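Removed: one protein chain of the complex. Kept in place: all other protein chains.
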Amino acid sequence: MKTFSYSFIFYCLLGLILLATTDGLAQVESSDSLLSPLLPPSEVIAEDHPGDAGGAIIVRWKLSPDEDKGITGYEILRSASPTAEFSSVGFAATGANRYVDANTEDSLTYYYKVVAIDADRNASESEISPPVRSSPQWFNFHLLNLLIIGGLICGAVIYFIAHAKKGKKFFLRKIAGLEAVDEAIGRATEMGRPILFIPGILDMDDVQTIAGITILGRVAKTIAQYETKLNVPTSRSIVMSTAMETVKEAYISAGRADAYSDDFVHYVTDEQFGYVAAVDGIMVREKPATCFYIGAFFAESLIMAETGNSIGAIQIAGTAMPAQLPFFVAACDYTLIGEELFAASAYLSGEPKQLGSLKGQDVGKIIAMLAIVIGALLETFFAISGSSFFGSLAELVHKLFSIVAS
Amino acid sequence: MEFFEKLMSIDRRVIFFFVGVALIVPFFLDIGQKIEISPEVQALYDAFMELPPGSKVLMTFDYDPPSAPELQPQAITALRLCFDRNLKVIMIGLWPMGPMQANLALGTIFSEKKYLDKEPVYGVDYVNLGYSPGNELVIQRMGSSIPATFPRDFQGTPVEEIPLMQGIVNFSNIDFVFNLSAGYPGTVEWVQFAVDRFHARMGAANTAVQAPLVYPYVHAGQLTGLSGGMKGAAEFEKLTGFIGKGTKFMLSQSFAHVIVILFIIIGNTAYFVTRGREKRS
Amino acid sequence: MDSFFSHTLAAILTIGIISFLYKDNPLYKFCESLFIGVSAGYWFVQQYYANLLPKLFDNLGITRMLGAENVPEGALQKLFLHGEWSEDLLYLIAGILGVMMLLRLVSRIGWISRWPMAFIVGSISGLYFITYFQSNAMRQMQNTILPLNSFNNLVLIVGTVTGIIYFYFSKEHKGLFGAAARVGVYFLMVTFGASFGYTVMSRMSLLIGRVDFLFGTWLGLVK
Partner (left out) sequence: MRRQIPQLLTAIVGFVYIIQFFIPHKPFNLFERMFSDWFLIIAACAIWLGVLNLLKLSSEKVYKRGKDWPYSLVSICGFFLITIAGLFFSGGRHFQDPGTPFDYVYVNIFTPLSATMFALLAFFVASASYRAFRARSKEATLLLLAGFFVMLGRVPVGDLITSWLPEGYRLSNLTDWIMNVPQTAGQRAIMIGIALGIMSTSLRVILGIERTITGGE
């Protein structure tokens, strides 16, 4: 079979050369498709890409019947008129039957052709698609499931916040790291040493930093009641400004505006390791009794936590950076893991409204667990019985949580 | 007896000292360590050796200084192999610092005596086209035109004026791609675009952390050879017969690793001995 | 000679930082202070050339107004010279917010700096709300819906579900629920141990690079 196709190609090429030498006018492109042993893709349809801001068209086609005979992919050609010249807009790999042309003008009409190509650069063109225009939409229906589930979780959070406002009390389990906050502040006061608070190294455009600063606000309120020095070096200017405002506000609301000083919060440098060098220096020189590391951290997490450990400080860390959690867990006394970091400010505030939102968050967890367990069971039943009923149910659950890119 | 209690709360500087020693000593050791060659590195070496003189090799430097200890020795070995076999080298980088690493590697090689007399000629034997932003899109653009993707070299010379670049249009004019990768964009993207889409022949060197993610491509035949981390560097050096820093670095790393593991064992022994004693009393 | 001087400078700084491992000392203090100053300056210059100049001044056309001919016309020129509306005009909002931020320096109207802060906090809350929900929650849930037909799948599902139970806040971790939460903690511990062990090797190679600089590049003891 293989030898046959090779000899076929060989004779085709030989014919091509003869044709070219005798005629002298043979164009390689046209003779290429003329002599191509490939069958073209068929039923090329082009449609507006749904759920976008316009400027994109999806092209679909039926694979060439020669798909398994060495086709290496499909070239997508486009033109503004069926009679004008077509030019290439992209390439799709073997087996692909769709391509998104994300570079269209909404005001223009387009025609598409799909060309199957094999390793020897043989090409075979499809028919031309019907005309198509791209346009923008007002709602992205691909995200409907996201809206439903997200809405459910939001609804739960808001419901429990409202419930809490009416005075309903919820049980909340203890979080060791937060139980320790008061003790840690008290200890610093007893020892007459400062408290160091590191709000992470990212800027305010990260929610972890926002969570870190809110916790700083709560902690500062407690510190304000003691004569303890607070030291907050920051690695971003906006974080510095925000932290200053927050700490000031905390001191005012604790009735200790007199004890506040702008020097509590200061900027060091935006550079990750320059900041670490400075923090390490502060640690060994000022010997804080308590260190908080709350926010977004990268490789510096362990450098700071180990230095803090060497000066015998109580260390409370909290981050949602999965890669840094192990280091904090290893080197700190308490670590707020992921979600606990975001729950911390609500816990520390003690306000019913805030605590209500945590209850709402738990509803999200129930949804997640149910989805996983039910989905897995359906999949299992399907795998065992092969029943299409379970199959379609399982697919439904999958779909409910799937994220379609386009 | 007190010994174990002391061990429990050992001064961290003792640990620092041992880690430091473990890292430094191998630099000055000249032991002919037995290095077993893994099939992946052998395949990489063979791929270079199979190229006829004058073949064009595209080397992509997709890493920055923090990963240099792992990848620089491999870059040097590969470059030396190319120059010795009279292969032409085109260097690019998908990471901004990549082309700098390429120049550093060249600097290291050209300081050797062997090349002082017969230094490869820039523009003829090798060229550095610099960095181009755009991650995997760069590879895609190179698939249609390399000169359009890299219109000028590192020093700003238009590629049309560079002899080595004459006749190079896209991957079909490149005989072998050698990718040095420390993450994204890197080997995964090169396989997906250059190999799967444009049918380039390719081998790669990766950091130890990256390598496991890339192994499947070797087994599937998409990658012709892979050298992972310092161990890969050492194997590669052994195959080329030039013992460079990769071998020393690998020793350093293994020593340090063993030290850490030893300390964990010591710590636990001390813990169990002291706890056992507490229980008895 | 010049490169020996630069290498010696770099080597002294390298040794200065490493000396911190023994204890705090004047050389470290020097390196630290130098590092703080130089890196703050580095980012100051970077911010100007990488963000302020191209994103604000170029896009709006201020650079061109000030006489830079080689920069294309910005949004303000398009608006006033040609009467064209351009999306880039929205950068003006960012410019105003940036100036408001700087008004902190004037203590009498410093409160106005809360506006850009509120803007940032609001937009980040909105953006993260949706992106994390999509890529962290939905995607991970979807990936975990697997048939229970292999040991690995079973472990994955049990680990994920018990892990979520550990994070559950509004129910006491007692009885069966407590047992599940404890299993969740075990999974978290394995996770932490494994990722810790996984990174040890790459951390070593960073130091090898510095040692190589000291003994190879600088002193030339290692070839």
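Labels A, B and C are assigned to the chains in the order they are written; within every chain, residues are numbered from 1.
We take it that a residue touches a chain if its C-beta (ideal position, glycine included) is under 8 Å from a C-beta of that chain, and two chains touch if they have at least 3 such contacts.
Everything quoted here is computed from the prediction, not taken from an experiment.
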Q | Touching partners, among the displayed chains, of the absent chain | A | A, B, C
Q) Which of these touches the unseen chain: C:Leu81, C:Val155, C:Ala179 or C:Leu221? A) C:Val155
Q: Kindly state which of the options A:Thr242, A:Thr290, A:Gln315 or A:Thr380 is in contact with the chain not pictured.
A: A:Thr242
Q. Of the residues A:Val89, A:Val132, A:Ile153 or A:Leu230, which one touches the chain left out of the display?
A. A:Ile153
Q.
Contact with the hidden chain only, please: which subunit C residues?
A. 6, 9-11, 13-14, 17-18, 20-21, 29-45, 47-49, 51-53, 55-56, 87, 90-91, 93-95, 97-99, 101-102, 104-105, 111, 114-123, 125-130, 132-133, 136-137, 140-141, 143-144, 152, 155-164, 166-167, 184-201, 203-204, 206-207, 209-210, 213
Q) What is the set of subunit A residues that contact the non-displayed chain in the whole complex? A) 51-53, 136-140, 143, 146-147, 150, 153-154, 157-158, 161, 203, 205, 207, 210-211, 213-214, 217-218, 234, 236-238, 240-242, 245-246, 249-250, 253, 263, 266-274, 276-277, 285, 299, 302-303, 305-306, 309, 320, 322, 325, 327, 329-331, 337-343, 345-346, 349, 351, 353-354, 357-358, 360-361, 364-365, 368
Q. In the full complex, which residues of subunit B touch the absent chain?
A. 10, 12, 15-16, 19-20, 23, 65-66, 100, 208, 212, 231, 253-254, 256-261, 263-264, 267-268, 271-272
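The working rule: only the chains that are shown with their structure count from here on.
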(Q) Per the definition of touch at the top, where is the C-beta contact count highest among chain pairs? (A) A-C
(Q) Measuring between Cα centroids, which chain is at the maximum distance from subunit A? (A) B
Q: Take the average of all CA coordinates in subunit A, do the same for subunit C, and state the distance between these two points in whole angstrom.
A: 14
Q. Hey, how far is the Cα centre of subunit B from the one of subunit C, in Å?
A. 26
Q. In whole angstrom, what separates the CA-based centres of subunit A and subunit B?
A. 29
Q. Could you say which residues in subunit A touch two or more other chains, in rising order?
A. none
Q) For subunit B, what residues touch not just one other chain but two or more? A) none
Q: Going by the contact rule at the top, pick out the subunit B residues touching subunit C in the complex.
A: 13, 16, 23-24, 27-28, 65-70, 207-209, 229-230, 245, 248-249, 252-253, 256-257, 260
Q) Along subunit B, where are the residues that touch subunit A in the complex? A) 12, 143, 196-197, 199
Q: Using the touch rule from the top, collect the residues of subunit C that touch subunit A in their complex.
A: 17, 20, 23-24, 28-29, 31-32, 35-36, 38-40, 42-43, 47, 101, 104, 113-114, 117, 120-121, 124-125, 128, 130, 132-135, 137-139, 141-142, 144-149, 153, 157, 160-161, 164-165, 167-173, 188, 191-193, 195-196, 199
